[in-house]
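Below you will find the structure I want to go over with you.
All protein chains but one are shown at their positions in the complex.
We call the chains A, B and C, going by the order they appear; numbering starts again at 1 in every chain.
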Amino acid sequence: MAGMTIIVKTASRLLFPFVLLFGIYIILHGHLTPGGGFPGGVVIVAAIVMLLLGYGADAAKAKFSPLQASVSENIGSLILVATGLLGLFLGFNFMKNAIPLGTTGNLYSSGILIPLNIGVGIKVAAGLAVILYAMLTAFEEEKK
Amino acid sequence: MMRRVLAIGLVCAIGALLVFTVSNYLLPFGTFPQRRFENFEDNSVAQVYLENAPIAGAGGAGSANVVTSIVWDYRGYDTLGEATILFTAVCGVAMLFRAAKEED
Amino acid sequence: MIEAAPILAIIIPLMGSFLTPLISILTKRYKKERIRDLFVVAITIVTLLLVLYMLPTVWNGNIIVYRLGNWTPPWGICLAIDGLNILVALIVSGIAALVSIYSLMYMKNDTGLGKYYTLLLLILASMMGVTLTGDFFNMFVFFEIMSTAAYALVAFRRNWDSIEASIKYMVMGSLGASLFLLGISFIYNLVGSLNIADIAQKISIIGTNPMPLVLILILALLMTGLSIKIAMVPFHAWMPDAYQAAPSAVVALFAAGTTTVGVYMMLRVVYTLFGVAALGAMLIVLGSVTMVVGALMALVQRDLKRLLAYSGISQVGYILLGVGFGTALGIEGGLFHLLNNAIYKALLFMCAGAILYRVGTTNLDELGGLSKNMPITACLFTIGALAISGVPPFNGFASKWTIYIAGIQAGKAFFTLLAIIVSVLTLAYLLKAVNAIFLGQRPKRFENVKEAPMTMLFPMMLLAVLCIVLGVLPSLGIDIVTPAYNALVNQHGYIHAVLGGI
Partner (left out) sequence: MNVDYIVAMLMISFGLYCLLIKRNLIKMVIGLEILTFGIHLFLISMGYREGGIAPIVTGTNPASVVATLGVDPLPQALVLTSIVIDVCVTAMLLSLAIYAYKYHKTLDMSEIRRLKG
C-alpha cells in the first residue's frame, strides 16, 4: 500500500496527535466519565489505522513496529496482573483496592482503577495493532 | 430448499418461544429494581452498587462512574479475564499469520 | 501467601502465558529455545502442586471460599472450591502437566512454538478458572477464553483441514456460547444476582417443582450451550474434524481437559444451580443416544484420530448415563468414569500422536505391523484400548461395572443393556484399530520406524500405570470421587459456605 492522495495524507498527519490525545484522555478519565481502557485503546489504534491508510503500512510500522506492539501488549497484561497482585502483597486478597482512594470526582480517585485502566489501554491498543499488522501480512504476501 | 424450510420452522419456533417467555414471564421494560419472583430487589446486587460505588470508603472505590467501578473493582477479576481473551485472540491471529519459515 | 492458593492456581499459569512471548523473544535471540519450553513445563507443574496443596483441606469436607478483592460473595466474585471442583482441577492440571512434557518432543519440528506454548498455558489457566470459580458470569468469561484458545490451537497446523475444522468449531462454539450468555441474562433478569450460590438460593425460593416455563427455558439454553461444547449427539459434528486436524498433544488436552470441564459445568448447572434430580430422565436419554451414535460412527472410521474422537463422544454418554441414574452409586460411577475417561483418552491420543510423529500418518488402511518397531507404544495403546472398552483388570471396567450395577438397581435394565452392548462395540472397533496398526503386514516403507522418544513415552507410561492401578484397586478410585459426590448432592452446604449466614 503506497498511500493515498495529498489531502488524506495532510489530514491524517494533522489529526494524528489529536486522536492520540483523545484516546489518552478517555483512558485517564475512565473512572470519571463514560469510557475507560477498552474504548481509549481502540481510539489510539484508530490513530494508527489512519496513519496506515494515509501513508501506507511502512509508515505506520516505522511509528509503531510489530515487535514493539507485541512487547507492549505483554507489558500491558503484566501491569494488570501486577496491580492485582499488589493487593496480595499488601496482605489482602487478589484484586483488592488497597491503595489510597482519593476524593470522588478528582482525577486522582478510586485507587487501582487508574493503573488498571492504563494497563488495559496499552494492551488493547497494542493488541489490536498486532491483529492489524498480522492481517496485513496476508495481503502483502498475496501481492508478491 | 428442504433445509431452508426446516431452518425457518426451527427459528420461528425458537423465536415464538422466546417472545412468549419475555412477554409473559419478565416484568415490563422500565421497572428495573423490581424482580418477577418474590422480593429479590431487597438484597439486589445492583442497588448496592449504585448506592456504594461513588462513596470512597468501606462500600466502594469512590469512582464517579459506577460502571467503571463495577468493571474494575467489584468484578475486576472478570475484566482481567476479558483482557486475557483479547490476549488469546491476538495470540491466535498472530499464530495464524506467522511467517512460514522462521518465527518472529 | 499460601492461603491464596486458589487464586494462584489460576494466576500463575495466566502470568506464565503473559511472560511466554517475552521469554520467547529473548530465548530466540540467544538460541536457547529449550529454556522457554522448560519454563512452560515448570509452570504447569507448579499449578499441579498448588492443586495438590488444596486437596487435603477439601477432602476433609471443607469448602474453600476465596473472596476476590475482599468483597463479600453476592457483591464480588468469589472462588468456591468443594469436592467436585477439586476433582476436576486435579484432572485438568495433571493432564496439562503431562501434555506439556509430551509437547517438548512432539512439537519440536513446528514453527510458532512461542505462540503454541502461550495458548497451551492460556487454555490451562482458563480451565482452572472455569473450574474454581463461584460466579456464573465469570465462568462464562473463562469458558470463552478456553474456547478461543481451543479454536486457535485447532488451526495450529494451518493446512486446509485444520482451517475448515476450526471454522466449523468456531461457528458452533460461538453459537453455544451465545445461548449460554442468553441463559445468564435471563437468570440475571429473574433473580438479580450472578453468584452461583446466590442464584441457587433464589431459584430454590422460586421453586422448581413444578418448574415455571421461564426456568425450563433457561435450563434448556444453558444445557444446549454446554452440549455443543462437550459434543453431545445432535451437536457433535465439529468434534471429529477438530480432533483430526489439531496436533495430537492438544487433542489429548481437549479430550481429557475441556470435555471434563464441560461435563463439570453441566453438573454444576443441574445439581448446584437448579438442584433438580428430576432431570435424570433427560440425561439418561441424551446420554444413551450419544453413547450409541458415537460408537456406531466410530465403527466405520478409517482414521485413528477420528475413530478416537467418536469413541470420546461415546464415553461422554456413559458419564451422563451414570449421573442420570440419580442414585448414589450411579453418580459415583459417572464421576469415576469422568476421571477414568480423562486418563485413558489422554493415553490413547498420545499414542496416536506417537504413531503420527514416527510414521507420519494415522490412516488405518496404510498402517500395519508396527508392533516390531514400536513395542512400547503398542503395549500402551493396547492397555488404553482395553481400559476404554471396560475389560478387567483396567480402570474402565471398574467404573463401567459401577454404572451397570447402578442402572440395574435403579430399574433401568434397558439402558444398562444398551451400555453393555456399546461396550462390546467399543472393544470391537478398538481391537480392529490395534489389529490394523500393530499387527498384520508391515509395509516396506515402515521398516526403519523407531520407537517414540522417551519424553513422549514417559507421560504415556504414567497414564497407563494409572489405568492399571485404578483398575486393580477400584476402591481407591471410589475414595477419590466420594468427596465429589458428597459435594454434588450437598447444594445447601455449598450455599451456606459461600453466602455465610445471609
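The definition used in the following text is that contacts are C-beta pairs under 8 Å (C-beta built on N, C-alpha and C of every residue); 3 or more make two chains touch, one makes a residue touch a chain.
Quick caveat: nothing in here was measured; it's all calculated off a predicted structure.
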item: Which displayed chains the unshown chain touches; value: A, B, C
item: Residue, one of C:Tyr66, C:Tyr106, C:Phe137 or C:Phe446, that touches the chain absent here; value: C:Phe137
item: Where the unshown chain meets chain C, residue by residue; value: 137, 141, 144, 148, 151-152, 155, 158, 160, 163-164, 166-167, 170-171, 174-175, 177-178, 181-182, 185, 188-189, 194, 240-241, 297, 300-301, 306
item: Missing-chain contacts mapped onto chain B; value: 3-4, 7-8, 10-12, 14-15, 18-19, 22-23, 26, 28-33, 45-47, 49-51, 53-55, 64-67, 69-71, 75, 78-79, 81-82, 85-86, 88-89, 92-93, 96-97
item: Residue numbers in chain A that touch the chain omitted from display; value: 32-34, 38, 104-105, 131, 134-135, 138, 142
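The definition used in the following text is that only the chains that are shown with their structure count from here on.
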item: Interchain centroid distance [CA atoms averaged], chain A/chain C, Å; value: 36
item: Per-residue overlap in chain B, given as positions that touch at least 2 other chains; value: 73, 76-77, 80, 84, 87, 89, 94, 96, 99
item: Per-residue multi-chain contacts in chain A, two or more chains; value: 67, 70, 77, 81, 84, 94-95, 97
item: Contact footprint of chain C on chain A as seen in their complex; value: 67, 70-71, 74, 77-78, 81, 84-85, 87-88, 92-97
item: Contact set on chain C toward chain B in their complex; value: 14, 17-18, 21, 24, 28, 68-69, 71, 74-77, 111-116, 118-119, 122, 125-126, 129, 135, 137-138, 141-142, 144-145, 148-149, 151-152, 155-156, 158, 189-194, 202, 205-206, 212-214, 217, 502
item: Chain A-facing residues of chain B, complex; value: 54-57, 61-65, 67-69, 71-73, 76-77, 79-80, 83-84, 86-87, 89-90, 93-94, 96-97, 99, 104
